[in-house]
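Supplied in structure tokens, the structure appears directly below.
All protein chains but one are shown at their positions in the complex.
Per-chain residue numbering starts at 1, and chain names A, B and C are given in the order in which the chains are listed.
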Amino acid sequence: MKRIYMDNNATTAVRPEVMEAMLPFFREHFGNPSSVHWAGRETGAALEAAREKVARLINCDPAEIVFTSCGSEGDNLAIKGVADARRDRGNHIITTEVEHPAVLAACKFLEKQGFEVTYLPVDEQGMLDVDALEAAITDKTILISVMWANNETGTLFPIEQIGAVARKHKICFHTDAVQAIGRVPVDVEKAQLDLLAISGHKIGAPKGVGALYVRKGVRLTPLIHGGHQERNRRAGTHNLPGIVGLGTACEMASADLQNTADRLRRLRDRLEQGLLAAIPESQVNGHPSQRLPNTLNISFNYIEGEAVLLFLDMQGIAASSGSACMSDSFGQSHVIDAMGVDPMMANSAIRFGLGYDNSEADVDQVLEILPGIVKKLRDMSPFYHERGAAKLTANS
Amino acid sequence: MKRIYMDNNATTAVRPEVMEAMLPFFREHFGNPSSVHWAGRETGAALEAAREKVARLINCDPAEIVFTSCGSEGDNLAIKGVADARRDRGNHIITTEVEHPAVLAACKFLEKQGFEVTYLPVDEQGMLDVDALEAAITDKTILISVMWANNETGTLFPIEQIGAVARKHKICFHTDAVQAIGRVPVDVEKAQLDLLAISGHKIGAPKGVGALYVRKGVRLTPLIHGGHQERNRRAGTHNLPGIVGLGTACEMASADLQNTADRLRRLRDRLEQGLLAAIPESQVNGHPSQRLPNTLNISFNYIEGEAVLLFLDMQGIAASSGSACMSDSFGQSHVIDAMGVDPMMANSAIRFGLGYDNSEADVDQVLEILPGIVKKLRDMSPFYHERGAAKLTANS
Amino acid sequence: MYSDKVIDHFTNPRNVGEIENADGVGEKVSSSCGDRMKVFLKVEDGIIKDIKFQTYGCGAAIASSSMMSEMVVGKTLQEALDLTNDQVADALGGLPAPKLHCSNLAADALHEAIKNYQAAEA
Partner (left out) sequence: MYSDKVIDHFTNPRNVGEIENADGVGEKVSSSCGDRMKVFLKVEDGIIKDIKFQTYGCGAAIASSSMMSEMVVGKTLQEALDLTNDQVADALGGLPAPKLHCSNLAADALHEAIKNYQAAEA
């Protein structure tokens, strides 16, 4: 059975070139870059080379990159770090209802510490209203944190417009770009960002490494105090292999961003149109056009998402329902919920996250298999059998 | 030129068996362990198997292990996490003057937040007085954080005695065991510990992974909020390859702890005695017997440590002066300082951290090279040439 | 995550469907996750002759439904009333903790169907 991996928004395999770049740093060049001897000298240069590659992908100065262990750490460092450093200037934070748990939970924690947080709603396409955001600003607002691309639906927020608003009001602006990076062009200057979090394992680098862009002059309290690594913004011995891998992955993403995006968009659209055509009463969740090129979130009414995933899995197809890290918790996705999707429709939402190595054959395989799965589950579903009756009742 | 690495207290090369264990998890079994599909199922079991191996090395329940990204994160999570969770019970923390910067800087940060911290002194052998520790306890004391083994001198603190004191007074007890783990037996039950931080890259696992033991029932506020990973104590997609590597390294350490310790102690003692015999006016810094078997911190009066390191490096020998992560900062080691060592003696301190793959030939090579280096630097040193005069003056 | 038995029952669920003119019909909705099961019975001489079900829910809910149906065909009504949700989960070789509540539908829906039959008979 051919395995088809379409859960690249959850995590990606390490790209072969990334693996190759990392390998020498585990056993051969393993020194601590802070050391004076050969083992350290070898790695110091690699550390800074990786920093430059990450900086190039988002158009910042290498000194503005802080290496972290993951996207969640970056989000927490940005949000708690700025909140603590600016506490004397105000206690109000603006974010959205559809952020990743790393942002939402950091904000909930700050609420317990006396901060006030505005969670902006989204419309039925998952889109944010920039005017509403501007209207939420008070003279106590110290931070705006809005994700670049939503992990569940792929909806892209108008980051440049938000950046202009933030700059106009002189408010620090953080974006969680974990899903955006390597998939759409990201430029911290154009977007007038102050902070931006990325994670290696979403773009073919390994798990265990990420980065936070911190604009020069933006002060933030570290999460992890200790040694002087990362200009005192993040202590701990550098994860050299991971950092080298992140550098290589960023370099590769820079090199063919547009090509990959175009190719994945074609595949995604093929999948989307094929499924909508083959399966009645299905719908796409998220914005029709302002969307990551690789992401499709689609619902098939009357059935439950996990059951669909299991049947797909049995045929070797890996997809997900909602955010992977939420799949061990109950209830519906807070993202689909916030869009006001009907609960039964929401419960059947499946996310496909295409990756650079997916092919047209992969898409066709899904198109061949999935309609049958939906049919089988609908045949089993009491709601499906009652739908005629319900409609009759509604019409009578 | 044969390269000899004797800086294993700074960081270690990944052990071949660890590398092999990790490799399949970068590209083959790369799924998110929280996912329901094949790619996730494969990694979920590996995650829990690694957790068990780590737990076995320190004699705790696997559910008490929280995977982190490094030792610094573990120390910060333990100290800030408990401080925040117990704030209502008191604001006093007891630690020592010779802790790693990860502990000291976390405590300094808490002082700014209204906590009071007692930094206990050590004697000239780097040893802590447990009676003084007990005397420092007040009814506001919520946490004792004392390292198991000092990273610069290898001095081993009487952790079991401290554990008994902490338990008697019902105070939460954390230890930074980053240097102790895999080198001396560590048992959280015997030591009556509540928290214990370890780091992968000191024991042949890769950089970018660590663990914090958190005794069942000990509540602590997370540093990194977000997804439900690690029972809500540490968010972020698991660093599977790193975690698998840590598990394997812990398993290997468990398997031949005593053998390795005995072998390294013999090598270390040979190095120590050889240097003391060959180089007049040299001294060992740290405790003569209560010391990590692999560590030698030695001073050669009248010369400066970095110069010694550079000459050693030119002959392929990697050692360090003080803590690697402090080597980019000025001034003497706070550890050697706290022991009351004469400043010029302190300035020449060199740390050798032996590793499992060092041989007797390595030691003999250092014994052949180092006395000449010291002689060359002393010949260059004005202090050395004046020492006779100074002694004459002192005697007159 | 799931045992082989769960996967088997989920992949090839037994007794899916509807019985026209069923002797008893019952259903149960999970309050925690919205899963829903509907049970149809054919009863002869106090024995369950046929059972069909419709289930809306996750893999665990579907597998429990199927397993339950297999466990009670040919059983007396009393035996069926004695069947517990835990026994269904055990027969499946256990379920992951966060999924246990999904197996709490099957015996409950069955009992509703039996009560429905008994009420009609009375």
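Going forward, contacts are C-beta pairs under 8 Å (C-beta built on N, C-alpha and C of every residue); 3 or more make two chains touch, one makes a residue touch a chain.
Since the model is a prediction, treat every value here as computed from it, not as a measurement.
For the chain that is not shown, the touched chains among those present are A, B, taking the whole complex. The omitted chain makes contact with just one of the residues B:97, B:306, B:337 or B:364: B:306.
Taking the complete complex into account, B:343 is the one of B:16, B:280, B:343 or B:372 that touches the chain left out.
Contact with the chain that does not appear here is found for just one residue of A:44, A:90 or A:185, A:44.
One chain of the complex is left out; on chain B, the residues touching it are 302-304, 306-307, 310-311, 314, 328-331, 343-344, 347, 379-383, 385. Where chain A meets the missing chain, the touching residues are 36, 41, 44.
Basically, only the chains that are shown with their structure count from here on.
Each chain gets a centre from its C-alpha atoms; the one nearest the centre of all protein C-alpha atoms is A. Measuring from the averaged C-alpha position of chain A to that of chain B gives a distance of 35 Å.
Centres computed as Cα averages put chain A at a distance of 40 Å from chain C. Each chain gets one centre point, the mean of its Cα atoms, and the points for chain B and chain C are 57 Å apart. Each of the following residues of chain B touches two or more other chains: 36.
For chain C, no residue reaches two or more other chains under the stated contact definition.
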